[in-house]
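Everything on this sheet refers to the single structure shown next.
The complex is shown incomplete by one protein chain, all other protein chains being positioned as in the whole.
And then chain A:
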Amino acid sequence: MVQLENVTKQFGNYKAVNELNLNVRAGEFLTLLGPSGCGKTTTLRMIAGFEKPTSGSVKIGEKKVDHVEPYKREANTVFQSYALFPHMTVSENVAFGLKMKKINKQEIAERVKQALKMVQLESYGDRSVKQLSGGQQQRIAIARAIVNNPKVLLLDEPLGALDLKLRKQMQMELKRLQKSLGITFIYVTHDQEEALTMSDRIVVMNEGEIEQTGRPNEIYEKPKTRFVANFIGETNIFKGVVDNLNGNYASLKVAGQHVLIPKSSNLKEAEEVYISVRPENAKISDQQQDNLFVLTGEFKEKVYIGTTTKIVVELNGGMEMIVHESNGKMDGVKKGNPISVSWEPADSVILR
C-alpha cells in the first residue's frame, strides 16, 4: 500500500532518515516506534508529502508520489496537535476535506454525520472546536481524516496529549476503528507499550534507520539488537564471551560467572556477544531447585510495582540485574544478603 525505497532525508548536514526501505501492506496497522529524533515523524511527513525526500522514492498504492503535492495524495493525517480549525464548527472541520473535493452538499452532510457517529460525537456537530475537551478534539481530528476514505491514514503521536486512562481507551477504539474500516494505518509513537498494544507490525527506528521490523511479540521476545531490547520494555543486557559450545547449550562467561544460552548456529568460540534477559523471566533461585545454571550475588533493594516486586541484585563481578518476583518473596531479606539468580537458557536472547 505504501512503499519507501531507499528514502533519505537530510536537513543541512543532519540525516534525519537514512536509506530507509519499508513496505506497508494494505489494511495493516503499522507503527513506527522510536525515541524522539529517530526519524519516525520525518518518515510519516514524507508519506504525507510535507517533506520531500532528499533521495529515494515514495509510493502510495501503485502510484509514485514523489512529485505529487500533499493535497493530491490519497493519504490523510491526524496531527499531534490535532490542528482543528478554530474558526470552524465541528461539522465544518469534518466536512472540510469533502468540500475541497466538491462533493454535493447532501452527501457531505450524510458522511459527516456518519463520521461523527463513528467517533461517538454525533450530537457535537454545531459546537465550536474550542469547546471540546482534549479527548473529544482527538476524536474529531480522527473523524476529519477518515471521512475522506483515505487509502492510508497517517497518525503522528495522536494520543500523546491525553491522560493515561483516556489514552488506553483511545488505543482500543483506534484499533477497533482500524479493523472495521480496513484502512491502512501508519502510526507514529515513542510509547513502546502503545505500539505493542495496537500494531500488527512494529518498525523500530533509531537514528534514521530501521533497527527491526516485526510483529509485537517478535519485537518483544526476539529483539535483534541491543537498541531494540533496551527500548522495548525493561531488560537486562549482559556482555559475555562464548567459552564452551560442546553441551546442549552454549556457555557464556559473563563477569566471571557462567550463563547458558541457546546454541544458535553461528556462535563461535571466543566470540563476544550480548544477551538480553527480561526481568520477568529471571527468578531468584532457591538452593533446592534444579537449575541449569545459577548466578550468585547480593540483594540490593526491592521496589513494589503492583502485580510484582522489582528486585535489584548486585551480581558478583560487579553487574546489576533486575528480577521481577512475586510480592512477598523477599520479605526478611536484607541488603547485602547473598542470593542467587537463574533463568531458562531459552530466555536469553542473543543480540548483535
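Note that in this section contacts are C-beta pairs under 8 Å (C-beta built on N, C-alpha and C of every residue); 3 or more make two chains touch, one makes a residue touch a chain; residues count from 1.
Definition applied: contacts and distances are computed from a predicted model.
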- Task: Just go with whichever of "Spermidine/putrescine ABC transporter permease", "SGNH/GDSL hydrolase family protein", "Monovalent cation/H+ antiporter subunit D family protein" or "L-serine dehydratase" UniProt uses as the name of the absent chain.
- Result: "Spermidine/putrescine ABC transporter permease"
- Note on the structure: Among listed residues A:2, A:17, A:32 or A:48, the absent chain is touched only by A:48
- Return the single residue from A:87, A:130 or A:352 that touches the missing chain. A:87
- Query: When the complex is taken as a whole, what residues of chain A touch the one chain not shown?
  - Reply: 48-50, 69-72, 75-77, 79, 81, 83-87, 96-97, 100-101, 144-145, 148
